[in-house]
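A protein chain is absent from this complex, but the other protein chains hold their places.
Lettered A, B and C in written order, each chain numbered from 1.
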């Protein structure tokens, strides 16, 4: 009988069904509802923007894998698609297309491939791309238009985002609009409801750890609440804090990015709390109206230390 | 209430053979008895080429404290003492090769002791030692050593392990259904030998028939109870089992006896019964032949030393070409390079997988999803340890606990990047042993 | 002893040579440098006080001075040269006022290190022209057209720089009024 053609591999010999590809593509699927809502509110231009960022992300990934002489089939592991979609979700819907392409290129090239590809990047690629665009095109990055009436509409009135309105003019957007997404802002900033739904699906599938969104949103709520209690005239209430801006998207899709968040449960809680504190500091005392992006990028940079310092207590460990 | 531990994974059961009753197969044309079938020093051969042996004749004598006797599984002539492929070492090791005469004549030393229930603890341990019994769950640790704990570490709890958490394997399940009384009697003898006060028979809740059979069998033994465990891998791992049932943590680097517990596999328990009552050495065992390749998968009572090749021949051969042959279960079993390897005392199953069943993992970079951390039943930090080991930082890996790894494979199983984490830990353990020897 | 002497001698020689060369260079350059500075001032004053023929500089404090601008021996206005902090560093500007110090006649940004392409757009004409004929106290508005003579429209995405310029102009106005009031 055949003794020669037997595979010798180390144990185990069976594996959980889910590999990187499965996780990534199902995450993509969970992003579809907020994307559709974004297109409904901001028109086909928003769809075009998404197509551009996703295509550029895939192309960049392919180019760099080719340059680095790596297996190019990794292009389709879904991670570049996620980066593309997330970037589109956090850009103003009318952002210039070629500028969006530059941002998407930067996100993949400098946010991911330069570090050695998926798994080795320190910063969340989509957020890094967004931060780059913020510095490269500060005007275009901060001009938002209100939702349109018809899907083909081209009305280009600018409208302040709820956070900008709050910070500079102390105008509060109604909660119901924040929840449904009928406000100015980027696609992913608007519909808190659909993002929560997608996030709950990810938690159910265990693609993300519930500790991260909970500690992040919880910290923003509590700390925001403390300031609100100190001076309700000057500071917005905690519910506004968690519904407005990109906090929901950040809490379910950005801070939960496996590669750039800590590995251990305890480390994740510390990470979420740290990012939450940064959000409040930036929103209330910083120059920018929104702090989600920088809060996560800042915590990205301390993530390696968290992972090094927090080591789980072993079974049967005798600590002196 | 179901007992369970923290961590672990949920592999598919794939217990295809749980409805196949244990079937005895005959005597193969050749038996291969490796001198090393257990943890510890190999046995010293007592016979040479041409010697006549009988069923149960002692052919190898234990050497040193941790070692075990070996016996001839049938009558016949010793063909030679030579090196033969070994299924655990994955290289050729000395073995006694016997050509059976087909008579299967019993060795005259094997006589029933009608008064076996009154055997003293010392007698029980002595007969177990003589019979060459080792842990039959897979680890193959000499049982008489486990039955002789030092005075300062008294054992109060005996756990008979029928969890059988490895997918595919059903040998213990069948044994519990068919030989419940013998298992319980063996357990009673073990309890007597170590002076334990209570006993658990731990079974995962996906084996209701076995639970029922065992519950019936322990009815007359007030100190015993059947503990129904949650079906989760590795529920049958010694330290996890003890914690699930007693909430005692075996200290890092320690043994179950440090927390007053003793764990024995159901098969071992039955072997103890046979050794004490009939003075029958461990020369056969129930093993599961399974996977997509064998024509007739099932649970077979196999003589120790039967080659996998012969086992297949005697059960009707293959229905499909196997691409992977595993001794043991799919989680911890060892892939073989040849089907010439013999069944050992610790061989709980033989898994022959077809191309359709086998996933050849392609390793990618860690995406730090943290699933390995959640899955590790020892609460270790697999991804960080693997990272350190890749960079040859063994000392640091030791500091965060690589030596505590029980090699259950849960981390590798869940890893979406298919990183062979356990393999790294085995490698680091070997390197650390070398370093310790040098120092 | 010999080494120490050599060290001192060599260093002294080099230093002396260097000093000589530099003194010569400085003397030959200083005239042009001062001329450059004067020309820059003159250009700025001419811009913010249209029609000015001659002017006289009066110091207010270390960072601020004003120029009395005349045409045909008539005082036609005052130009204030001052500086204040912007988004990233100091902004140095000159602002002109009419004879009665009631409205602005012109604004020039002389030095700034604002973000190029963003805060840096305070040097663009459309922004500077806004100040003409406005009356301090000025304030900045965002996202809408100015509605009265006190309002200045901010540069998109550079509110802080716009506000900084407006603030410096307001301060210049206060300082000038105080200086003139004290004189009279």
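Just so we're on the same page, contacts are C-beta pairs under 8 Å (C-beta built on N, C-alpha and C of every residue); 3 or more make two chains touch, one makes a residue touch a chain.
Rule of thumb we're sticking to: contacts and distances are computed from a predicted model.
Among the names given as "Cation:proton antiporter", "Ion-translocating oxidoreductase complex subunit E", "Nitrogenase protein alpha chain" or "Spore coat protein", UniProt records the absent chain under the name "Ion-translocating oxidoreductase complex subunit E".
Put simply, the hidden chain is in touch with A, C once you look at the whole complex. When the full complex is taken into account, the listed residue touching the unshown chain is A:132, out of A:15, A:41 or A:132.
Within the whole complex, the absent chain has one touching residue among C:25, C:53 or C:85, and that is C:25.
Although one chain is not drawn, its touching partners on chain C can still be listed: residues 3, 6-7, 10-11, 14-15, 17-18, 21-22, 25-26, 29, 32-33, 36, 40, 111, 115-118.
Although one chain is not drawn, its touching partners on chain A can still be listed: residues 96, 99, 102, 110, 132, 135-140.
Keep this in mind: only the chains that are shown with their structure count from here on.
Put simply, the chain closest to the centre of the protein, by Cα centroids, is A.
For the pair chain B and chain C, the distance between C-alpha centroids works out to 88 Å.
Note on chain placement: the centre of chain A and the centre of chain C lie 45 Å apart, centres being C-alpha means. Those residues of chain A that touch chain B in the complex are listed here as 1-3, 5-16, 18-20, 22-23, 74, 116-120, 206-207, 209, 258-265, 268, 307, 311-318. The residues of chain B lying in touch with chain A in their complex are 9, 11-12, 90, 167, 239, 243, 249-252, 254, 309, 312, 318, 321-326, 328, 330-340, 351, 353, 358-361, 364-371, 373-374, 377-381, 383-384, 400-401, 404, 407, 409, 412-418, 420, 422-423, 426. Of all residues in chain C, only 115, 118, 142-143, 156-160 touch chain A in the complex they form.
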